[in-house]
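With one protein chain held back, the other chains of the complex are shown just where they sit.
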Amino acid sequence: MPIQYYLYLSLALFCTGIIGALMRRNAIVILMCIELMLNAVNLLLVAFSNHFNDASAQIFVFFIMVVAAAEVSIGLAIIVLMYRRVHSIDINILNRLKN
Amino acid sequence: MNIIIASALLGVVLMLSGVFLNHAKGKRTLAIFASIILMVVAVVDVMQNTNNTILHFNGLMATNSFTAKLNAVIAFCSMLYIFLFSNEISKVGLNDAEYFALIFFALTGVFILTSYQNMFMLFLGIEILSIPQYILAGSDKRNVKSNEASLKYFLMGAFSTGFLLMGITLIYGATGTFDVSKMALMGSGEPSTIALLGILFLIVALGFKASAAPFHVWTPDVYDGSPTAFTPFMASIAKVAIFAAFIHLFHASFAGLAGRWHIIIIAIIVLTLLIGNVTAVYQQSVKRMLAYSSIAQAGFLLFAVYSLNEISQKGILLYGASYMLATMSIFAVLIKMKDYTFDGFNGLAKKQPVLAFAAAIALFSLAGIPLTGGFFGKYYMLNGAMQNGMPIWVLIFAVLMAAISVYYYFKVIQAMYFKTSIQDATEPDAVIDVPFKVMLIINTALLILLGIYPTIVTIF
Partner (left out) sequence: MIFLDIAVNSKPMDWFPILLQLGIAVAFAAVMIGATQLLGPKRKTSDKLVNFESGIENVGNARQPMAIKYFLVAILFVLFDVEVIFFYPYAVNFRSLGWDGFLEVLLFITLFLVGFVYIIKKGALQWEE
């Protein structure tokens, strides 16, 4: 299978993630969209790894997964913190910061 | 290289001090001690380094005399930061030891970013730098503004991480390597589309992290909402590290393709200078004004990304040093204030002459007035860009914008020196003791020293 197919698939997934992150208002859904972006990258890295016959890209995928887990745990903690304060996870509430 | 290990281990030690020490003063002393150790390690690294580039960890990292000097400057500024702000940092919340630990973890990321040689380390460095900052932004848990700053910073940061990774992956697809120096993209004639797309993604991602317009939207809210004790760290040390990474990447990998991305960088520089400076004029709060001014300063740092030559390398050291020192000074004064608006500074010179003087010199330096470090920083930046053939109108525009910045910086100085107020400008329970003033004076003296002998950072 040509590498282009993987490229198109993962760019499509990545764009889905971007559009979702920009359009949705729910913080957790935005977080999921960002995860989708990262997973699109993971897919492409694995495809390239197979293409170049180079294992380092697969190791990169491991690192991305670990960092993404760390990031998500911080992100969820922040969302919980905000939920306890304003009882909502709608990011429109963030506009309150703008004077 | 030792400095990365040292800062990580010191972070772990400080983290454990949170559960094994239950004396606030002890934790603070430990943090100050740790920052001194870090400085010593950085100085030892400078002594040991020759001009040759040395590879570490199977080519993941590379150090040379420039990275060692940059590390030393950053370590020195972190030491000053801990000295000046340790009181306020422990006052932010209950988990004081953790705040210090997070700062040291973020510094690990900073030192990785100054000397990475592989895209792995670029990614890990940016994440190790960013994740502690998300927490620090939200560390004032009972303050809604702090929570929101944290959430906003997190969402924007994670979003830009996606772009960074996509950029790295596309470049990897075009070159087949993650090594920064091996992926020099010229050699094989016309670059492929995915390589160019990858460079674009990397510009967007690093622009986000460096708060360059049009990716700056998170900056004012985050810097404004975060506890004032942590804003100077985010605005100075973290930002200089991101720029060091930005410049290193474009210098080592994409310099051959400069014709392709120069126009994008020019557009970003012009937009950043314009938005940063013009919006700063209209701010009511000094803290928010400083957030916009940090966007404007990012515009000047971006000149080094354009030029990528010897002069701009010196420029980044000098500009970075003077920018970090000035930011630290002005925030150290700001944090003692009761009211963060311009009127809050009224009559400070009468009540607290040392604070007012330090703030004035810091603002002079940020505006780029001669005899302060900021002047030579801006001079080196513009000179380096001119040598590399930047269109002259951009340089004139930059100087014009620096002139606008004088207006809003001087509004603070005017309030401090030429207006009077019946009340005390400073917080009643703020600790303005002799050591604090001494540190502030040292900071100010260094800023003036950099303005008189700018070569001091480049030769040591």
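Think of it as A and B in the order they're written, each chain with its own count starting at 1.
Here is the rule we go by: a residue touches a chain if its C-beta (ideal position, glycine included) is under 8 Å from a C-beta of that chain, and two chains touch if they have at least 3 such contacts.
None of these values were measured; they are calculated from a predicted model.
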Task: Can you pull out the displayed chains that the omitted chain is in contact with?
output: A, B
- line: The one residue from A:Ala12, A:Ile28 or A:Val66 touching the chain left out of view is A:Val66
Residue ranges of chain B at the interface with the undisplayed chain: 12, 15-16, 18-20
- prompt: Hey, which chain A residues sit against the chain that's not shown?
  reply: 1, 59, 62, 65-66, 69-70, 72-73, 76-77, 80
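Just so we're on the same page, only the chains that are shown with their structure count from here on.
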Field: Whole-Å separation of chain centres (CA-atom averages), chain A against chain B
entry: 26
- line: Seen from chain B, its contact residues with chain A in the complex are 119-120, 123-124, 127, 131, 134-135, 138, 141, 144-145, 147-152, 154-155, 158-159, 161-162, 165-166, 169-170, 172-173, 176, 178, 194, 221, 224-225, 284-285, 288
Task: Please name which positions on chain A make contact with chain B in the complex.
output: 3, 7, 14, 17-18, 21, 27, 30-31, 34, 37-38, 40-41, 44-45, 48, 51-52, 54, 56-57, 59-60, 63-64, 67, 70-71, 74-75, 78-79, 81-82, 85-86, 91, 93-94, 96-99
